[in-house]
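Left out: one protein chain. Kept in place: all the others.
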Amino acid sequence: MVRRVFLSPLTMLGLFIVVMIVILAIFAPWIAPNDPLQVNLGQKLLPPSSEHLFGTDEVGRDILSRIIFGTRISLKIGFLVVIIAFPIGTILGAIAGYAGGAVDQVIMRITDIFLSFPGIILSMSIAAALGPSIENVLLALAVTWWPWYTRIVRSSVLSIKNSEFVESARALGASPIRILIKEIIPNTIGPASIQASLDLGFVILSAAGLSFIGLGAQPPSPEWGAMLSSSREILRDAWWSATFPGIAILLTVLGFNLLGDGLRDLLDPKNR
Amino acid sequence: MDALRYIIKRILLMIPILFGISVLTFFISNTIPGDPARLAAGPHADAKIIEELQEKMGLNDPLYVQYGRYMKNLVQGDLGTSNYSHQPVMEDIKQYFPATLELTLFSMFITILIGIPLGVISASKKDKLADQFARVMALIGVAMPAFWLGIIFLLFFYLQLGILPGSGRLDTGLAPPESITGMYTIDALLTGNWAVFNSAIIHLILPGITQAAVTIGMITRMTRSSMLEVLNSDYIRTAFAKGGSQNRVLYGHALRNGMMPILTLLGMTFGHSLGGSVLVESVFSWPGLGRYAVNAITYLDFPAVMAVTILIAVLFITVNLLIDILYQVVDPRLNYD
Partner (left out) sequence: MPSSIIGNTIKNDQFGGKPMNKSRLLGKAMSLLLIVMLALTGCNKYNQESSGEGNTSENNGTNASAKPSDPNVFNFATNQDIPHLDPHGTSANTSFRVTYMLYDRLVTYDGTDTEVKPQLAEKWDISDDGLTYTFYLNKEAKFHDGTPVTAEAVKYSFTRAIDVGKSAAGQFKGVINKDSFEIVDDHTIKIKLEQPFAPFIKTLGTVFGNIVNPKLAEHHGDDLGESYIADKDMGSGPYVLESWDRGQKLVLKANEDYWGTSPTMKTVNIQIVNEPSTARLMLEKGEIDLIDDTMLSPDVMKQMEDTEGIEIVKSPGYAIDDIAINMEKEPLDNVKVRQALAYAVNYDSINKDILLDAGKRVGGIIPEGMFGYNPDVKLYDFDLEKAKALLKEAGYEKGFDLELLISENNEVRKNIAVMMQSDLKQIGINLNIKTLAWPTFLETVTSGGHQLALASWTPDYPDPDYNLWYFAHSSSKGPGFNLAYFDNKNVDQLLEEGRKTVDENRREEIYKEIQTIMNDEVPYIFPSQRLVEVAKREWVKGFEINPMNTWYVPFQKITKE
């Protein structure tokens, strides 16, 4: 199993990108050459040079430093959304699948409501109602994400509900809750967690999209989507201002996708 | 008989879902700080004018009364009047929805044209260079921020090469064709207006490809895995053993048998895209449902917010229902619940 990881160069590349980004995020203050928030209007929109490797933005901040600090925001959103949505979705899915009947119906209808609710309307309403901030983008994304896990976990539960080990636990007189916690959830969490690792990239991308239309990060936060948004007008004259944040998003999401994709191949029981 | 019962049951199940969505939308949108009357009254209005407008717009009633009134009208087929455009919301939607539908159909067309062959090749060349290449391309497509890609396309195809237009659905000088479906390409075909048809297709290319970038990636991956499963089966081996030509076996037998999960994903994507992509629509000034929805929330146009949400949900659920039914038709072994 371990050998496989080393065998797939693309998975390795994904892992490498993700590790690099995590390192950048953790050690941002030591790695970044400048203060990401330091306004210096005398140095606005400077092209890349040895002093500012990625150039400066519309108020003279160092773009490289902003991108390095931006990793913190993107990772925070990506992980927190999955950390919030995953347990909610998993537990509800397990309950729905195991209990069946009316409980299943109610949980699944609620899930359907959130699934078919247009995401942009939900996100915008939350941002408008609670005020625009990273935290509320996080909330909006978590609210739209959990139903996917519910669906996956429920179908996995349905497929193992009547398997021998569950039957035997039941025969031994274990309570339903015990069976759920001890038997069902551990055996169904696999596919959902693979999905979760793939989702990290999507969450980061979605958050950047929301910031791009002005819903998320507030100035002077170095969020990549917001950086793209404020530089798109001058893209033609100051190519560096939008190019580097765009590449940062692309690479980060790609890194998580490559890694998630590789993990899926690896962990998929059918591949063993 | 079973099938019919199943369909009816599914349609009935839409009712509680739509009810839930309408309640959720209504109350969430009403928690947004902002007063539609204040907005309509303009910047010079004094408190009295605003009060009168609030009364006129029925904003002083408790929320549940307002909700009840809305639902009563909705059941009678009245979606209300937009606070923003002063038009019946239905009229607005008739203008914005066909644009989204047209773009979505076009991007689905591109997705199928590129994504499926790419997936088939990927599967047939598993772990070879072509497969790795297709995989990286697919994952890049999925990872590409649509708004960024759109702007890059604009700079390259519009500004630099000058072969594709940068904004809107038609060249400025052209009048839209007589509205039959509201989709310019189809209406132009129906009325035989070639100049408009050409212009409409050209305007679809950049937004279509931008929107398709993500779905191509997803479909490629799905086609690959679905094909691999089928290619492993005995009868495909038999087909090859019998000396069937490569393409015939791949596309004639294997793809057809592996089609179901691909169709499922296509349908899902289609259902989602019908809500309109704000990002793509903004970059290419495409007057679609996504922009309409954003505008509706921004300007506290609650009747429009409600209508768009319900419309998108109905479309999403219906598309999924159709896929489920298709599943049953293709694979009758699946039982009805």
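Residue numbering begins at 1 within each chain, and the chains themselves are lettered A and B in the order written.
As a working rule, contacts are C-beta pairs under 8 Å (C-beta built on N, C-alpha and C of every residue); 3 or more make two chains touch, one makes a residue touch a chain.
Computed from a predicted model, the values in this text were never measured in an experiment.
For the chain excluded from display, the touched partners among the shown chains of the whole complex are A, B. When the missing chain is restored to the complex, the residue among B:Asn30, B:Asn193, B:Thr210 or B:Ser226 that touches it is B:Ser226.
Interface note for the absent chain: among A:Leu46, A:Val137 or A:Ile152, the touching residue is A:Ile152. When you scan B:Ile17, B:Ile32 or B:Met259 for touch with the missing chain, the hit is B:Ile32. The missing chain lies against chain B, touching residues 6, 10, 32-35, 38-50, 52-53, 56, 81, 84-88, 92, 95-96, 99, 110, 113-114, 117-118, 120-121, 123-126, 128, 151, 154-155, 158-170, 172-173, 175-176, 198, 201-202, 205, 218, 221-222, 224-229, 231-232, 237, 240, 246-247, 250-251, 261, 264-265, 268, 281-285, 287, 291-292, 295, 297-300, 320, 323-324, 327, 334, 336-337. Panel shows chain A; residues 37-39, 41-42, 44-45, 58-59, 108, 115, 128, 131-132, 148, 150-152, 154-155, 158, 195, 198, 214, 218-220, 230, 232-237, 264-265, 268, 270-271 of it touch the chain omitted from the view.
The definition used in the following text is that only the chains that are shown with their structure count from here on.
Distance between chain A and chain B, defined via averaged C-alpha coordinates, is recorded as 23 Å. Against chain A, in their complex, chain B makes its touches with residues 13, 16-17, 20-21, 24-25, 28-29, 31-34, 132, 135-136, 139-140, 142-148, 151-152, 155, 159, 221, 275, 278-279, 282, 290, 293-294, 297-298, 305, 308-309, 312-313, 316-317.
Residues 10, 109-110, 112-113, 115-122, 124-126, 128-129, 201-202, 205, 208-209, 212-213, 225, 228, 232, 235-236, 242, 246, 249-251, 253-254, 257-258, 261 of chain A are the ones touching chain B in the complex.
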